[in-house]
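For this view, one protein chain was removed and the others were kept in their places.
Chain naming follows the written order as A, B and C, and within any one chain the residues start at number 1.
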Amino acid sequence: MTLAKQSLHRALGLTDEEEERIQATLGRAPNHAELAMYAAMWSEHCSYKSSKVHLRTLPTAGPHILVGPGEDAGVVDLGDGLACVFKMESHSHPSAIEPVQGAATGVGGIVRDVLSMGARPVALLDPLRFGPLEESRNRWLMSGVVAGIGQYGNSIGVPTVGGEVKFAPAHGPNPTVNVMCVGFAPGDRLVRARAEGQGNILVLVGAATGRDGIGGVSVLASRTLEAGSDDARPSVQIGDPFVEKLLIEACLELVEAGLLVGLQDLGGAGLTCAVSESAARAGTGADIDLDAVPLREPRMEAFEILTSESQERMLAVVRPEDLDAVRAVCAKWGLASSTIGRVTGDGKVRAKVDGRVVTEVPARSLADDGPEYRRRMEPPAWLDDLAEDDPTFADPPVDPGQAFLRLLGSPNVASKGWVWEQYDSLVQGNTLVGPGGADAAVIRIEGTLKAVALATDGNGRYGRLDPYLGAAHAVAEGARNVACVGARPLAITNCLNFGNPERPDVMWAFAEAVRGMGEACRQLGTPVTGGNVSFYNESGDSAIWPTPVVGMLGVLDDYRLLVRPGFAPGFLVYLLGETFAELGGTEYSEVTLGKVSGRVPGLDLEREAGLISLLQEASRRDLVASAHDCSDGGLAVTLAECALAGDTGFAVGLPGDLPAHVALFSESASRVVVSVSPEKAGAFEALVAEHRVPFGRLGETGGPRMVFGDAFELTVAEAREVHQGALPRLLRGERAGG
Amino acid sequence: MSRKPRVAVITFPGSNDDRDALRAIRLMGGEPVPVWHGDRELREADAVILPGGFSYGDYLRTGAIAQFAPVMDAVREHAAGGRPVLGICNGFQILCEAGLLPGALIRNRGLAFVCRRVHVRVETALTPVTSGLVAGDVLEIPIKHGEGQFVAEPDILARIEDQGLVVFRYCSPGGDLHDDGNPNGSANHIAGARNERGNVVGMMPHPEHAVDADIGPLGGQPIFESLLSSLLAGVR
Amino acid sequence: MKTRYQVFVQLKEGLADPQGKALEDSLPTLGYEGVSAVRVGKHIELTVENDNPEAARAMVEDLSKRVLSNPVIEVFWIVHTETAE
Partner (left out) sequence: MKTRYQVFVQLKEGLADPQGKALEDSLPTLGYEGVSAVRVGKHIELTVENDNPEAARAMVEDLSKRVLSNPVIEVFWIVHTETAE
């Protein structure tokens, strides 16, 4: 092949081997537009070429799973003919260069994934990772990302009900921005992203097409951003939440009227992805007329129209006889709609300009026959030394009282009120538990007693020290979180955020994380319905910590039985689960010793499962007054959060015969603090014994003070000042308090 | 009485809390009447609510475009007839833009969007939405807005106060006015205002999100009770 | 005939400008000294197709008064940039 040609496919991010496969498939050299289509569809972001072989090992089936991975979003059966659609996606790369718009368009994208299944988006959650707030750039990134998520989510009337914010130096150059969206639909009204039915019409609905993110997926999300690299920058786009809101209402009206054969969002790889994926799924093809695509800019080339990632667009597959009705609904909502093509039977995606065929490519080869790599894997050399350096038996540098205040004021533990007060968590009127309200957010399904519980979890320190356990812990904590409010864990979505997969240590960590996630999901009975892989989260030689983030979905059959974390006076305090000497990789170790090292706390998934069923049963029998699980900061932080939530103090003894700082700050898994009324103590303890869950009675609730055995004590008010003041102080550029 | 009071809720492109307002009316015993921004009449509604949201994206200025919607002529007529009009959040902004209420709402003092429960003190019972309350009553209701700072030029502000056009003020749970109880920097802590006649009221807090014990505080109940009973008095 | 206009919209002098104030307050910590009287306003550019210059100008005036600004709190001024056939 000619040099010019060679540089073209390489410039588009395709390897020589990939280009040869394309030639073989087409039986000729691809033209520029065709190369651009392949480059987008075979990019890491769209083709999962490095991750597929591992993702395939994940458990994806279950009696209540209606739709697993492979569609825009997973679908779970909630019973009574109700379906829940949910999916998580990453928008880290654009957010790193334009936090407001990068995060905003991330919300828009995941909302359209849920919408394209025919579901009304009812909730958003946003797991975020940033570098230390002592650096002004990280403050700029965090403020911008939060503002962007707020602006977009608030404007479209979808409540943001949960998420997480964690901090680590490794996320400074590369913040992690994941967004999860949840939607509801009647089970019989689900729409698929399928271009069924020869002769059916393809209607493009929503915003006009501009030169947005040309090569976005291949450049921005599938390669490492060189610090200050300008070439990737035009790939950032401006979100239009107003048009998105109109899209939501118009598409749902179309679905309710039964006017759609198929519906697909335009995301990564734009029109090319939407057309080839929906045709491939249906085993059909499509003829599209690029002259019919409304353009925002003059003189756009075929390849630009085909791969543009302009936001707020949906592709509807419509029966000819319904076309007028469909266009009328769009017009009612003030949305542009254009007939851009037809479904064909020959399996080809054919694009025309002035009636001339400019591209002719098999839909399947674009969507399904992407390359698949088994990349080299190798654990990093430093791992063992890091594991050896276990803080568990190091002398405590400060006394427990001081350590506690530092933990409570550390950005990972401190209240995230500064963040979620910028989100509308109330709109739609079904938020039973919003951000900061409990271990999981709880959304009522209107007109029923049912509710879904939602939690996102991921622990970067664990991921760094042991990606397998890190991912397993994320699943376990997610399941524990929804069980704490009384819900039954059903399924997960996830975002796997990693560095450059071409590096063996990154690929090893990825494989370990997938293995750990799969194992935990199998044992806890929560299949993986979907998710997203975000690679190349590194710049120069600095990669993010392996960051698997899990989005857990649970169901509550009667929300009147939901359990909150807050203490009230006059109850008995119990600790469910066992506390071991496990300070490796803990918040305590990082905050007091400045160390992220040692062995990650162990995880016994059988025990976890027992604890989870106990929590559900306890809530069903109305035996617990409050429940809150132990995670970052251990038992001490958990007790404090219960006190703060209920504005009620407590007096407890410390569990086991462990040194005070270990008993207080160990992050042993599978532990939950519950409070129980004295009358119910007998029945409760009997139930716990039935489930063979180890437990101890720690003390009682009441009074203005929090008394941690003879280790230390302080008032709830003092704790509140530290817990709530920390983040705002840091974001104002002041040093951490506490 | 002959029938349930009919309360219209207008849906503009970008309205978000229209369904919530309709639900609240139903929960509180009224007859919810959805009305489209392109409609020219209010479907025999006894009262009309302009709901919260981001009409037309609120891009240029909140409520700037919505004030010109066809349905607004019907709203003006309804107001001119002395019948109740309530603007909530974006609805308040639209009523100010439309000149049906004094003052205006600009970016919060802290610039950021604020979603939180606040307390407001009732300043007058002389409106359809406070008729069942007495001045000094304190209600707990959530706010959620980025542009809720009530402002007016000094002379206009003075007039608003002199004529008793303030309906709600942000306050402490005990009813006192402290600056830290003022979530957006509103002049004189103003959270809600009325026209001189008293039949048109705008408020930034969301009473429709404060009527359901499962969901939140109940400060919105007396507001809808007042509205519905004043309508009953009217439609009887 | 096409004429390009720029419309400037700003809060009235008497009213505190939250964006301007927040910006001004943040500057010293960002290392910018001696900056004062910061006001943040809007800047709208638009092209009007109309063969009658007076009519075009009048329309932009009216548009600015009714839509682009809120006379209760804002002032505006119009700058005419270029005209092309």
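To be clear about the criterion, a residue touches a chain if its C-beta (ideal position, glycine included) is under 8 Å from a C-beta of that chain, and two chains touch if they have at least 3 such contacts.
Every value quoted in this text rests on a predicted model; they were computed, and no experiment measured them.
K.L.:
Determine which of the presented chains are touched by the chain that is not presented, and list them.
P.N.:
A, B, C
K.L.:
From the list A:D80, A:E135 or A:E297, which touches the chain that is not on show?
P.N.:
Final answer for the missing-chain contact: A:E297.
K.L.:
Quick one: which of A:D240, A:D390 or A:E477 touches the chain that's been left out?
P.N.:
With A:D240, A:D390 or A:E477 as choices, the missing chain is touched by A:D240.
K.L.:
Provide the residue numbers of chain B that touch the chain removed from this figure.
P.N.:
56-57, 59-60, 65, 68
K.L.:
Residues on chain A that touch the omitted chain in the whole complex?
P.N.:
97-98, 101, 207, 210-212, 233-234, 236-243, 296-297, 310-311, 334
K.L.:
Can you name the residues of chain C that touch the chain not displayed here?
P.N.:
Given the touch definition above, chain C has residues 4, 8, 10, 20, 23-24, 26-27, 30, 32, 34-50, 59, 63, 66-67 touching the missing chain.
The rule we apply is simple: only the chains that are shown with their structure count from here on.
K.L.:
Drawing the touching chains as a network, do you get a line, a ring, a star, a complete graph or other?
P.N.:
Basically the chains just string along in a line.
K.L.:
State, to the nearest whole Å, the distance from the C-alpha centre of chain A to the C-alpha centre of chain B.
P.N.:
Using C-alpha averages as centres, the distance is 36 Å.
K.L.:
In whole angstrom, how far does the Cα centroid of chain A sit from the Cα centroid of chain C?
P.N.:
Computed from C-alpha means, the inter-chain centre distance equals 41 Å.
K.L.:
Please report how many Å separate the Cα centroid of chain B from that of chain C, as a whole number.
P.N.:
A distance of 30 Å separates the two centres.
K.L.:
Could you list the positions in chain C whose residues touch two or more of the other chains?
P.N.:
none
K.L.:
Two-or-more-chain contact residues of chain A, please, as numbers and ranges.
P.N.:
Within chain A, no residue touches at least two other chains.
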